[in-house]
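A single protein chain has been removed from this complex, and every other one stays in its place.
Showing subunit A:
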Amino acid sequence: MITSAIIPRPLARIPWRLIFMVGGIGLYGIIVLYSAAGGSVQPWAMKQGMVFLFFLSVAIAISWIREATIKALVFPAYVAIVIMLIGVEVLGFAAKGAQRWLDIGPIRLQPSEFMKPAIALTLARFYDLVPAGEIRRWRAIWPALAILGVPAGLILVQPDLGTCIMVTLCGLTVMYLAGVPLWVFLAPAGTIAVAAPFAYQMLHGYQKKRIDTFLDPESDPLGTGYHIAQSKIAIGSGGVWGKGFLNGSQAHLDYLPEGHTDFAFASLAEEWGLVGGVILILAFGAVIRWGMRVSAVARTRFAQLSAAGLTACIFFYASINLMMVMGLAPVVGVPLPLISYGGSAVMTVMLCLGLLMALERQQRTVSRLD
């Protein structure tokens, strides 16, 4: 927070350090997209910049919402999103072979995106309502599992494995922090380990193939394995200092598929090298650390849990993409927030940040009153 006689109080109350950090990441992303288009603001950089600025303002606007208001809106919003998810199943049309969009006039809505912050908030609100003594009881667990399971299941059948995994992980993080006994997490983990081979049989062909090629990328060097192989070539060939701005041959000559979307980090690493990549990872780390601090110093249980859940959402977004791009995880189609081209990820992250800023503002306001 900046204290100055010149700057009006409302502006001074905005967490500028975070805004600069996020703005820096966004600018970095726009530079990467400018390069990926061969040194042109069209077709991606310009549009992405506008989307970024729009959602940044939305986030700042959200930061004025009071915690009580958020609390009040959580359950209705959750229900609305679940209804939209069902709507996608019923009314949604197939795009890219998957029903993920809801076409409402001029807007194409992807309700599963909203579910990422919503699940964190909803579970936080749920455990906010559960008395401390009840937390280890079954009745504090099964509603949470239902709250999590219904949207996760709906997203999985769309099918959108990446989003499903993220929603599940966000929800589990909140449950974990709420104090749910460890066996709730360990028992299913054990079950999954046992059931994985059977679950594998039920996956879609392309999902199976992604797992196969993750386990053995050489098995399909020209098909799905091509993505991972070319991405590793891009990152590895960048070296410590990178090939230089606009000099990335992998991205510019189209050897790297999806170099502006899911694999934008590989484009970045090719041109900016290890240094550029580590700076980005550290910047994300700083944003996440800020979010975790918001959670740690929060006064209310809802603020604690929801701040941690929203931060976890940003964390999983970035880390799943980075692990995928570096060949540490299967290609599940999760973009790198604020860097990859596309509005949904920016929207989700900005929603999370806006809510986090709102919670943080609340803390400061409350603390001043104390």
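Simple rule for what comes next: a residue touches a chain if its C-beta (ideal position, glycine included) is under 8 Å from a C-beta of that chain, and two chains touch if they have at least 3 such contacts; residues count from 1.
One rule holds for everything that comes next: contacts and distances are computed from a predicted model.
The complex includes a chain that is not drawn, and of the options "Lipid II isoglutaminyl synthase (glutamine-hydrolyzing) subunit MurT", "Peptidoglycan D,D-transpeptidase MrdA", "Cytochrome c oxidase subunit 1" or "ABC transporter permease" the UniProt name matching it is "Peptidoglycan D,D-transpeptidase MrdA". In the complete complex, the hidden chain is touched by one of A:R17, A:R137, A:K208 or A:R364, namely A:R137. Of the options A:S35, A:Q48, A:T122 or A:T173, the residue whose C-beta touches the omitted chain is A:T173. Against the chain not shown here, subunit A presents residues 132-137, 139, 173, 176-179, 230, 232-240, 249-250, 252-255, 269, 273-274, 277-278, 281, 284-285, 288-289, 292, 295-296, 301, 304, 308, 312, 315, 319, 322-323, 326-328.
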